[in-house]
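Note that one protein chain is taken out, while the other chains of the complex remain in position.
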Amino acid sequence: MTEMYIPKNKIDDAVQEMMAQHKVFAPVLQGRFHDFAPLSSPEEVDWECRNTRLSPKGLFHRHSERMFDYSLSKDDPEAGILKESPKDFSPRVVLNIRPCDARALQLVDVNFDTPEYRDPWWVKRREATTLVGLACNDPCSTCFCGSVGTGPFDAAGVDVLLVDAGEGYVARACTDKGEGLLAEIASGEPVTAEIREKVEALKKQAETSMADLHLNLDLIAEKDMKELFNEEFWEDVHFSCINCGTCTFLCPTCWCFDIQDEVYEGKGMRLRNWDSCMYPLFTLHASGHNPRDQKLQRVRQRFMHKFKYYLDKYETATPACVGCGRCVQHCPVNIDIREVVRRMAASCVCPA
Amino acid sequence: MREYTEKIREAARRLLSEKKVDAVIGFRKGTLPFMNEPCIVKHADQADRLYWDGNCGVNLANYLAKRADRVAVVAKGCDSRNIMVHVLENQISRDQVYILGAPCRGMLDRRRILAELGGKDPLRVEEQNGKIHIEGRDFGLTLNREEYLQENCALCTHRNPVEYDELVGELVEEQKDVDRYADVREVEALSADERKAYFQELIAPCIRCYACRNACPLCYCPTCFVDESRPQWVGKSLDPVDTMTFHFLRAYHCAGRCTDCGACERACPVGIKVRQFTKKLEKDVLELYGYEAGLDMNERPPLDTYRTGDPEDFIK
Partner (left out) sequence: MEIPRGADTRVRPYRGDANSKGGGRSLQARNGGIEVENPYLPYPVRIESIVTETEDRNLKTFKLVFLDAEDEAKFRYHAGQFAELSIAGQGEIPIGIASSPTEEGYLLFTVNKAGKVTNYLHNMKEGDIMGVRGPLGNWYPWETLEGRNVVIIGGGFAFTTLRSSIVYMLDPANRARFNDITVVYGARSPGLLLYKNELIQWEKRDDITMHITVDGTNDPDWKYNVGFVPAIVKEKAPDSDNAYALVCGPPVMIKFTLPTLAELGFPPERIITSLEMRMKCGIGMCGRCNIGTELVCKDGPVFTFDYLSTLPGEY
């Protein structure tokens, strides 16, 4: 696979070259924190951004997706018939996505891209997008990607992996799409052995600097679903939760959504909006019956889904969590997923 | 304020073993610097979980509405006012709640402190004598506590609990000559168009997560108006008009009830200054009706009752 070295004083040129053929999204400082935004010039990229507040899942699974339009006007022979809203799936690059967030996109693929049904917007955006990951030399203290099956230098989800080697970036193509992108970049130089060694050293340092949570996820995978569901520790875990939905909205692997119709003066549209299992309305039946009307049930659902149901359903070894730490940082009441998972795993150990 | 920890633990042990309450709601030490987690303790031997320091900004009154058991709650000034509001609004009865009053010198604004660190991770934090000592992997920083209080705490005029059964610390001096509404007056001075632009910019980052609503002790409606479908009052997308409708209406629903505890702003994941909506109404209620929420259990809130002297100049 193609490798190249792009000195930092040439990186803007490289980004400009990407922008010639693609719409490029990158972390841009907006107020006090960063979010992925479309670039109008390479200088907007903040290369020091540790990670964005909202995950890049919003670039594929938009917060509010207009699905269909329809007319409701009485004289219109097509009234009441839904028509797909036009979309733009031109080629895009998501630049400086962190390995955790890129891996998260793969974890979400199993939901939107199934043998029976394919979500057209997710699938087409994924197809049109080249992911250029930026390895984490300095993981945050709340990151735990290494404990959930990925890592600060994990290339699993990206098409190109960039590593900040000090004076420049090493770019390595990981997929055919990545190869195609690097072919568009003229500002690259060959990678020397010295730089390659430095990258290895950075990788090792990043991986060891992250606290290993010693999460024994196998224990959770092996435990019976109903037993884990009925454990007593959920009583303690759930109390502080205010069901605010912050965790689900910031999480790169949360995908739940709602479908709403909105009408204005004879025209309407069907929308898809992010939704959250944290809200009681999420599971409320029209009859008034609600399978998860208690807060404990909703809190338990989130963790069970991410660390148990997902593993069981998709028969995978990795949970629906990439350790990005956003929920840890932003939960207003400090419910710490690392603690909850530790308790889930601990409950699986029978007292000797 | 960490001295309170011992008093809280002692009180919890006593109240639980004497069966005066079924549970004690307080905080336990958080897993992150500058954060603590609300927790409930139901047995005297769990009392040592409880903890208190300058990072207890969450309003514990949020956990009280419609409870059926008897609980003790650690309450700062603003929290105690919200408990009073709950009692006034029949969400809980006064004798169900044993208030452990915690006089407060203001809570730290975690986000502002983190912004000060420029992306570096704090690993250890200690508060001492009005200073915050922060240590990270390769840095150390000391800040003045007074400069990094939550915005509502900096302007607080009710640091002492207004109602309590027992104090867990000495009463503190209330701040004097505090101009609570300087920022509101600035917005009031803008033209209508400027104000519209101001508010549009204020809520532009809103992701409709409703963290503000859920953190607020006043928002206890079984079905929030945004979740109604018959009729549907507000759309659920990021449409700016719908988003403004949500924030404005929520603020109006809090008018005459809001104690400016700051829980909404603390909770917002995208850093919106949510209090800009509620403070204007707080100012209006004070000026029109001379009323501050949650101070007097024997006075009905202004939107609940009518006095002959109420202003009428809006009736044309």
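By written order: A and B. Residues from 1 in each chain.
The definition used in the following text is that contacts are C-beta pairs under 8 Å (C-beta built on N, C-alpha and C of every residue); 3 or more make two chains touch, one makes a residue touch a chain.
The shown structure was predicted, so the numbers you read here are calculated from the model rather than taken from an experiment.
Asker: May I ask which residue of A:2, A:283, A:316 or A:347 touches the chain that does not appear here?
Answerer: Hidden-chain contact among the options goes to A:283.
Asker: Which listed residue, A:43, A:75, A:88 or A:232, touches the chain dropped from view?
Answerer: A:88
Asker: Just to verify: which one of A:96, A:246 or A:260 makes contact with the chain not shown?
Answerer: A:260
Asker: Could you list which residues of chain B touch the chain missing from the display?
Answerer: 229-230, 232
Asker: At which residues does chain A meet the chain that is not included here?
Answerer: 67-68, 70, 72, 79-82, 84, 86-91, 111-112, 114-121, 123-124, 127-128, 225-226, 229-230, 255-261, 263, 268, 270, 272, 275, 277, 282-287, 289, 291-292, 297, 301, 304-305, 309, 312-313
Keep this in mind: only the chains that are shown with their structure count from here on.
Asker: Residues of chain B touching chain A in their complex?
Answerer: Those residues of chain B that touch chain A are 30-32, 35-40, 58, 62-63, 111, 115, 119, 121, 123, 205, 207-211, 213-215, 223, 227, 235-239, 263, 266-267, 269-271.
Asker: Where on chain A is chain B touching in the complex?
Answerer: The contact residues of chain A facing chain B are 30-33, 48-50, 53-54, 63-64, 140-142, 236, 239-240, 242-246, 249-250, 258, 260, 262, 271, 273-274, 276, 279, 281, 328-330, 332-336, 338-339.
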